[in-house]
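Omission of a single protein chain aside, the complex is shown with its protein chains in their original locations.
After this line comes subunit A, so read on.
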Amino acid sequence: MSSTSTPNRGLTKIATNRLQKELLEWQVNPPAGFKHKVTDNLQRWIIEVTGAPGTLYANETYQLQVDFPEHYPMEAPQVIFLPPSPLHAHIYSNGHICLDILYDSWSPAMTVSSICMSILSMLSSSTVKQRPPDNDRYVKNCRNGRSPKDTRWWFHDDKV
């Protein structure tokens, strides 16, 4: 378990520097619909997201937990929804998100802001509130606290 009293312990210099810059940039220009909850822990961000007006998730608020690895941005952060997670065909009830940029398609040019916008766009384009068809099986397999980054994801649907 990480402790908030020893923040940034496991981050390289480039990771710390990038995150400080991203935090500063976020404070000046936060992505619309998102609120960063202030803590002293640079390595774990808790972000509140509000569904965009006119979409299925309008006025609903959810929380994202973003954990940065030692070698960020060479490695993607781990991004999950804290329960309760939104009902969406690519979001499992344990908060894991099936979104390629968080895994195979990560690029070090991406930022927390750009991830947030991808997630909001994924929510906004949803036409039906439902769990992925394999939700129960997947969540059962993750019971030992497995990270979504250890899942072998299949990305098959670009539309939602």
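Convention: a contact is a pair of C-beta atoms (placed from the backbone, for glycine too) under 8 Å apart; a residue touches a chain by one contact, two chains touch by 3 or more; residues count from 1.
The rule we apply is simple: contacts and distances are computed from a predicted model.
K.L.:
Not counting the visible chains, the remaining one has a UniProt entry; which protein name from "Ras-related protein Rab-17", "Anaphase-promoting complex subunit 11", "Eukaryotic translation initiation factor 4E" or "LexA/Signal peptidase" does it give?
P.N.:
Spelling it out: the chain absent from the display is recorded in UniProt as "Anaphase-promoting complex subunit 11".
K.L.:
Tell me, which residues in subunit A touch the chain that this view leaves out?
P.N.:
Listed in rising order, the touching residues are 13-14, 17-18, 21-22, 71, 73-75, 107-109, 111.
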